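After the structure tokens below, expect a handful of questions from me.
A protein chain is absent from this complex, but the other protein chains hold their places.
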Amino acid sequence: MTESLEKAPFLLARADTFITWAQKNSLWPFGSGLACCAIEMIATAAARYDIARFGMELFRASPRQADLFIVAGTVTNKMAPVIRRLWDQMPDPKWALAMGNCAIGGGPFPTYSVLQGVDKVIPVDVYVAGCPPTPQGLIHGLMTLQEKIARSHPTREILDPDARHNR
Amino acid sequence: MTPFVADFLIPVGKIAAVILYPMLMVVVMIWLERRVVALMQGRLGPNRVGFQGILQPVADAVKLFFKENIMQRQADKFLFNISPVLVMFSSLLAFCFVPLGEPIRIGSYTLTLWIAESPVGLLIILGLSSISMFGVIFGGWASNSKYPLMGALRSVIQVLSYEIPVGLTVLTVAFIARSMDLVEIVRRQESSGVWYGFLMPVSFVVFWISSVAETNRAPFDLPEAESELVAGYHTEYSGMKFAYFYMAEYAHMVLVSSLVVILFFGGWLPPFPGVKALSFLHVVPGFVWYLVKIMFFLYLYVWIRATFPRYRFDSLIRLVWKWLIPLSLVNLLAVALVRYLL
Amino acid sequence: MPDTTADRPELRQAVDVLAGRFPGAVLSSAVEKEELAIRLRKEDLAAVLSFLKDELGFNALDDIIVLDNIRSSGDGGKRFTVLYQIYQFPGFVRLRLAVDVGENEALDSAVPVYRSADWAEREAFDMFGVRFEGHPGLRRIYMPDEFEGHPLRKDFPLGGRDGGA
Partner (left out) sequence: MALREIDLNMGPQHPSTHGVLRLKLAVDNEVVLRVVPVIGYLHRGMEKLWENLTYTQVVPLTDRLDYIAALSNNLGYVLAVEKLAGIEVPRRARYIRIVLAELQRLASHLAGLGFMANDIGAMSVLLYGFEAREGVLDIFEEYCGARLTVHGIRIGGVPHDLDGALVARIRMVIDGIPKRLAEIRTLLDENRIWKGRTVGVGVIGAGDAVDYGLTGPSLRASGVPWDIRKDIPYSSYDEFDFDVPLGRNGDVYDRYFIRLEEITQSIRIVRQALDGLPAGEISAKVPRVLKVPPGEVFHTIEAPKGVLGFYVKSNGTDKPERVKMKSPSFINLQSLEHMCKGNLFSDVVGILGSLDIVLGEIDK
């Protein structure tokens, strides 16, 4: 089954385009702020930068309804299990964005209590560097994620559930 | 007109319309809300997908359709699955009884702009909107989680309390119109020459406030108060089931706005139906007047949401039991007295 | 810079009153960088604190600070020094009380005197392992309960015991 799908028949390709169009234009972020970066994340949603333009202003408070996990801030060892659990509570398809140096690799805190990079507990799609990244930086990261989604093939994952894990 | 068209195509078309029309209104409403709230807050709002972002709700719906449906292990599976359907179904069903205008004559055939006409249409709609409350309760309870449970509890108390003033004010309209048929109510407003909203402002105000509360909208959005209860009764819902709750909420708002327009603002009648000098307003089709009025009340919803903080639970209940219910009782007596004397 | 504490007669007086009231309790007192610091005997801490609060009007506690003396106290000194930073207002006088405490000794809790000492003492316990007797719920505050060791001790490595997570 997988081989026959490699070539992506015409109809499936159209379906992919349609589904990814919806997915990339309706990325509802999970309203999870951890530290400093959360303030810049809110600033990105506020009037000056307004990610609502991309249809992303519906910050969902419940992980069940979110598509995008913006890990905004320092992840400590105490918080890491919670992050993993929230990630598991999010329904597929889902994406993660590591915002800021702390989430990417511990940032300026090489200490006993800080997790050195959130990619140790959840898979990250896009990394946005900065301490904290500016709102422009975050928007660039979000647009990069949109491009990544546009290149994905959701129909394959629907027809072959194992493909999701090989993504 | 062949019997095939009259007996089969038109009913099917109407059934399709009764699903499509609310859905279309929901799409417009979601877009309107996000744009208008954004503009009120000095933002732009969705403007990337389609013309001015009008396709944004479509993208959201398609995306939600392809999301995973999470079912927790401890949830009551039957109730958990049935409640979004119940909510959506009752909202859509209510639209069967909402007339969109006077019957249209096409040759010998009369096309009615409603699916079902009932002498007690008003009661049925009120009953159906109460059924949607069960969806909320079941959903909150079946999730087997604390925030949804608290949201459901709040919803029960809130909706039960606010049903009373709604019922009492609807009675005043029925008294004056001597009918519970929605088409008849509009016709009476035409013949009496004055919209009931101006005749009975107290009824209108009480009905409008209570209806906003019944739809769980700001400032009465306690059952899904985000800063307190995360997402309220639908916290555990994902994917399409969540979309049902989400769309049903907007469908309910459209329904309530339609009711307000029909009961108090003359439905599809142009302004001042009795004034001869303004008869040129009849040039505009009734349906347009109807939509414009509904849009105005939907806009009010959005305006209120962008302006007011949220009520606290005790003051919410105090408002209804100490103010709205006594007020609507007095109002009912006054209307009955006037009706009796005239 | 206005001098807030040094050479204030009433402060001198306070030290004298303290020394008179609790003979032997005041081990030393010094004004450094315009701040008055008094070193106390461990046993008298609770009594001195409540005396300072009730009778001299030091009505608020800023913070409880712990120092690890492992590098400097090899010669039989005690491992930790606990500093109580208190102040009074109106009047705006600051005072620092210092108490030495060994690794296996416990201090009297300041919570009955200053309610704001609650979390500060939990922090001291979490970070240094200093125990406070009479505290209403002495448990870790920052680190998870199952964490081993006390991170701010000088012999605790920066990256953690397992060399960083």
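Chains here go by letter, A, B and C, matching the order in which they are written, and residues are numbered from 1 within each.
FYI, a residue touches a chain if its C-beta (ideal position, glycine included) is under 8 Å from a C-beta of that chain, and two chains touch if they have at least 3 such contacts.
Keep in mind that what you see is a predicted model, and the values were worked out from it rather than measured.
Undergrad: Mind giving the shown chains that are in contact with the missing chain?
TA: Displayed chains contacted by the hidden chain, ordered by label: A, B, C.
Undergrad: Tell me which of A:Ile19, A:Ala61 or A:Ile104 is the one touching the absent chain.
TA: Going through A:Ile19, A:Ala61 or A:Ile104 one by one, A:Ala61 is the residue touching the chain not shown.
Undergrad: Looking at C:Leu27, C:Ala46, C:Leu67 or C:Ala106, which makes contact with the chain not pictured?
TA: Going through C:Leu27, C:Ala46, C:Leu67 or C:Ala106 one by one, C:Leu67 is the residue touching the chain not shown.
Undergrad: Going by the touch rule given at the top, which residues of chain B touch the chain that is not shown?
TA: Spelled out for chain B, the touching residues are 37, 40-43, 146-147, 150, 153, 157, 218-219, 221-222, 225-228, 230, 305-315.
Undergrad: Touching the missing chain, which residues of chain A?
TA: That gives, for chain A, the contact residues 31-36, 38-40, 42-43, 46-48, 59, 61, 63, 73-74, 76, 78-79, 82, 86, 108-114, 131-132, 134.
Undergrad: Can you list where chain C touches the absent chain?
TA: That gives, for chain C, the contact residues 1-2, 4, 32-33, 35, 37, 59-63, 65, 67-68, 83, 85, 89, 92, 94, 96, 114-116, 118-119, 127, 140-144, 151-152, 156, 158.
Assume only the chains that are shown with their structure count from here on.
Undergrad: What chains touch chain B and also chain C?
TA: Intersection of chain B and chain C contact lists gives A.
Undergrad: Which chain's mean C-alpha position is nearest the mean C-alpha position of the whole protein set?
TA: A
Undergrad: Please state whether A-C or A-B has more C-beta contact pairs across its interface.
TA: If we tally the C-beta pairs in contact for A-C and A-B, the bigger total goes to A-B.
Undergrad: In whole angstrom, what separates the CA-based centres of chain A and chain C?
TA: Roughly 46 Å separates the two chain centres.
Undergrad: For chain A and chain B, what's the span in angstrom between their mean Cα positions?
TA: Spacing between the chain centres: roughly 35 Å.
Undergrad: Could you list, by residue number, the parts of chain A that touch chain C in their complex?
TA: Interface residues on chain A, with respect to chain C: 77-78, 110-116, 120.
Undergrad: Please give the residue numbers of chain A that touch chain B in the complex, ascending.
TA: 18-19, 21-23, 25-26, 28, 46-47, 50, 52-55, 57, 60-62, 64-65, 67, 89, 91-93, 154, 158
Undergrad: Which residues of chain B touch chain A in their complex?
TA: Residues 34, 38, 41-49, 53, 55-56, 58-63, 66-70, 226, 230-231, 234-239, 242 of chain B touch chain A in their complex.
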